[in-house]
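Mind having a look at this structure? Questions to follow.
The other protein chains are all here in position, but one chain of the complex has been omitted.
This part shows chain A:
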């Protein structure tokens, strides 16, 4: 078997193959459910029901999707410029820390002034967390995969230190958690009585903004040029390093918004388990979305749905929630394969 490049892939090819990948994922998940001794269709039904079956479930899925949209966008923006940001997790925690520092009473402004201030400050903190590895890359050629990945652990330990020290809630009975945000620093709910906060709205707006930046602005054009061929971009006069720095600012800022939205919208305070790996899952989300910012929203809903649905399925059918991880892993692998097959055709020899 050989691969032959496809000159101009048709739209059916570009959309059909990823759809087929998702279908295969479902089939594989069904087989695994059977091995676990459950009815495959009932398991899938339970996952869908658990994720979208009731208003409560659907809102839970949207809540879970919110940080994934932010980290997915962060990764998609960076990867598009071939800046390999594996550190969305660290940038998320930077945003969360800043939110707590400014939101627990240090500034007592009205909400309309306080919330944007905190959001911007959080973005700056996340941007700095990615700026350092990017600077090391552009200046000394240090591989950003290594530095951003390792910074995740550094930042997590630093947050742990803060939660045991400077940021520790004096009323927290000794638990490593921060004090609660003041009311003005909380993101309001989208509708009264709905357990969905404005972080989700902010995530949707961010996706739209990123899409506009990439398609309609010179910066987006520069980012794509640098990602596809940095040498040609440099020759044409595009300041490659400056573009990478700007990409890092945007990417780190977006990841930090995930931390801001989780603390200010959902949890109300900072603990060490505020992110169950949203930064890493963001990579899966971005890849599933083929790095398209609007696709990130869909992919984040898909991933969040699987997680939320698997929780409730596990309770009902007795199949371990690990099924969710396996499904995501297969979805990612098959999607990468599907992406390749949209560009290449397999020929039998």
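The rule is simple: a residue touches a chain if its C-beta (ideal position, glycine included) is under 8 Å from a C-beta of that chain, and two chains touch if they have at least 3 such contacts; residues count from 1.
Here is the rule we go by: contacts and distances are computed from a predicted model.
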item	value
Undisplayed chain, where the name is taken from the UniProt record, one of "Alpha-ketoacid dehydrogenase subunit beta", "Nucleoside ABC transporter ATP-binding protein", "Histidine kinase-like ATPase domain-containing protein" or "Catalase-related peroxidase"	"Nucleoside ABC transporter ATP-binding protein"
Hidden-chain contact residue, picked from the options A:4, A:192 or A:273	A:4
Residue, one of A:228, A:294 or A:329, that touches the chain absent here	A:228
For chain A, the residues touching the chain missing from this view	2, 4, 7-8, 216-221, 224-225, 228-229, 231-239, 347-349
